[in-house]
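The other protein chains are all here in position, but one chain of the complex has been omitted.
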Amino acid sequence: MKRIVNARGKDVFITFVRYFLAIVFVMFFIFPYYWTITISLKTRAQALDPSTFIFKPTLENYIYVFTAWNLGKYLFNSIIVSISTVFLSIILSLPAAYSLARFNFKGKETVAFWMLSLRMLPAMCVVIPLYVIFSLVNLLDTHIVLIIAYLTFNVPFSVWLLRDFISSIPLEIEEAALIDGCSRFSALMRVMLPLLSPGLAVTAIFCFIQSWNEFALALFLTGTEAKTLPPALTFFMTSVGVKWGELAAISSIVTIPVIIFAWLTQKYLIRGLTFGAVRGAH
Amino acid sequence: MYQKEKPLLFLLPSLTVLVLVVIFPTVFLYYSSFFRWGLGAWHDRAFVGLYNYYFVLTDRFFYNSLIITLAYMFMCVTLEFLFGLVIAMTIAKIRVRAVVISLLLIPMIIAPAAAGLIWSLMLNYTYGVIPYILKKLIGFSPAFLGPDYAFLSTVLVDVWMWTPFVALVILAGMEALPREPFEAAQLDGASSWQIFQHITIPLLKPLLIFIILLRSIDALKTFDTIYVLTGGGPGQATEVLSLRIFKTGFFWGGYEMGKASVIAIFLILLSTLLVSTFINIFRRLIRV
Partner (left out) sequence: MQKGEKLKNSFAFDKKLSRRKAISTAGKVAVAAIVSGTIAGICGYYAGSQAQAIPTRVVEKTVEKTTTIEKTTTIPGAISTVTRTVTSTVTASPTIVTPEAEWKPWAEEIKRKYGGTKIVCAMAATVATEALEKMIKEFTSITGIEPIFDTVADVYLEEKILTAPDKYDVLMVDFFWIPTFVAKGIVVDLKPWLEDPMRTPEWFDYEDIHPAYRGSCKFGDFIASIPIAGESRIITYRRDLMEKYGQEYPRNLEELHELASFFHKREPELYGWVQRQNPPLALSGFMEHALYEIGDGFWDPRTYKILISTPDSIKALEYYVSMCDLGPPGHEAMGWEESASTFMAGHAALGSHTTAVAPWIEDPEKSRVAGKVEYRPPPPGPKGWFCAVAGWSLALSAKAPEDKRAASWAFITWMASKLKSKEYILKGGVVTRLSNFEDPELSVRYPYFKGIKECLDGAYNLIRMANAGYKTTWIPQEPLFGDIYGRVTPIIGMAVAHQLSPEEACNEAAKEIERIFKEAGRI
């Protein structure tokens, strides 16, 4: 504290500017979310009137959304699909990440690059073939179809992230285990995994958030049985008009779990966001 | 010791899955682009050879979408980059940084569809809070979702969602920089601005290029927010390629999935082109 007070005038001014700008930025980024919550607590008429800043909050939108629109089912679907796909992705990506990090073989960089490039596959491109294929095997509108479809972006992403985390663990630890007589695989399980748990956490968190928020694939590949939360938002965009109150309520339900989740795990989130970028760039 | 192991065995599970879930559908996409078929009527398909390609390449709406997609990508990435840089510089040294960062996470974490919807209410000329405030402050407000400004509104929403991400990554990069050049420069008496210009930016260059690449790829893919915000825009004002695919194949159209497949193929090619260009720039930069 003393530093700021005693510093030269110029420094105080810059610091003040920094804080002021920071507040402005934060308000800009948070405001829409604050607005979502307030709209969800307003009645229908109030939601449409932008001038009502002070009002009596009501839970009618939330109740309506749960009773009349079967939201419990969509919430359940979202949870099942997100958790399952995260599990599956990690199980599938771990060996690949390990081999890309530890082994040296011909074409390694090509494979790595190819996996990274899968990230650029737009959902709309993938949805057409997936739709046809799954309709032929009659698996549309089930949980399985989404779990598999989400592998499209979760596996490359996990491989990429896990590869970085594995590389950051020193080789010596593994070599010590190998010298002690472990096989490659058991070295992986007994020695690496515990050390890797923060990395696994980061990957799991990211995959979960991405899967939870995913919209395009869920919209097209599911009907009413396995629909997850984000496409349920569109039910309220009728051609008559949008039911803003209910929509805001669902938006809150879709986003609040993720926000709480992210707040609890933010260190991991930030680590994951930046780790991949900072390392990947170097 | 390593040679005994079989690296491919480790790779196999994920490679198999990816081949099934990505390669196979992509091949299917190419295959289906030679047919005239409709949603739910794959068995009804009719072979038309290259007709779909001919159609798409002579379709004015396709080129319109192409231009809008590229314009969207350039504007979003540029703005996010500049603002992200500014934000990173601003909050780099304040003490409540942890709180600020955790608050800034919110736009990225919200489902893009939910974010798009709330922006569409906020920008709505009749019901929205932003035109309301503008009208109170300066007497009039542009129609944000009308044909003149819808495109800028979609850019606004994307910038709102992803600038924190850019800022965060730049911040991380700044923290990871070595101390010595900065200390040396300070000893030499350089001003903050000079330090910034000649040391920070060059050292951050690889990271900055990387983040620009990442955002560009994601900007090309955008579907959720635009779909929910304008549905393609009044007229064709905000119809990026993803939306064009959607409108061609999925909405009201009966037998246009072949054409939708063609547009999807072009989108993938565009992304690939972009990535390769960037990788080349990247490699050249690293060498220098």
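Going by the order they are written in, the chains are A and B; count residues from 1 in each one.
In this text, a residue touches a chain if its C-beta (ideal position, glycine included) is under 8 Å from a C-beta of that chain, and two chains touch if they have at least 3 such contacts.
Computed from a predicted structure; not experimentally measured.
Q: Which one touches the absent chain: A:22, A:39 or A:75?
A: A:75
Q: Which subunit B residues touch the hidden chain?
A: Touch set of subunit B with respect to the missing chain: 36, 39-40, 61, 93, 95, 97-98, 101, 124-127, 142-147, 150, 171-172, 175-176, 179, 182-183, 186, 230-237, 247, 250-256.
Q: Name, in rising order, the residues on subunit A that touch the hidden chain in the full complex.
A: Touch with the absent chain occurs at residues 44-45, 48, 63-64, 66-68, 70-73, 75-76, 79, 135, 140-141, 194-195, 197-198, 201, 223-224, 234-242, 257, 260-261, 264-265, 267-268, 270-271, 274, 278.
Note that in this section only the chains that are shown with their structure count from here on.
Q: Would you tell me which residues of subunit A are touching subunit B in their complex?
A: Going through subunit A, the ones touching subunit B are 15, 18-19, 21-22, 25-26, 28-30, 32-33, 35-36, 39, 47-51, 91-93, 95-96, 98-100, 102-105, 111, 113, 115, 117-126, 128-133, 135-136, 148-149, 151-152, 155-156, 159, 178, 184, 209, 212-213, 215-216, 220, 229-231, 233-234, 237, 242, 244, 247-248, 250-251, 254-255, 258-259, 262-263, 266, 269-270, 273-275, 277-278, 280-282.
Q: Quick check: in the complex, which residue numbers of subunit B touch subunit A?
A: 1-2, 5, 7-8, 10-15, 17-18, 21-22, 24-26, 28-29, 32, 39-40, 42, 87, 90-91, 93-94, 96, 100-107, 109-115, 117-122, 126-129, 131-133, 160, 163-165, 168-169, 171-173, 176, 206-207, 209-211, 214, 217, 220-221, 223-224, 227-228, 241-242, 245-246, 249-250, 257, 260-261, 264-265, 267-268, 271-272, 274-275, 279
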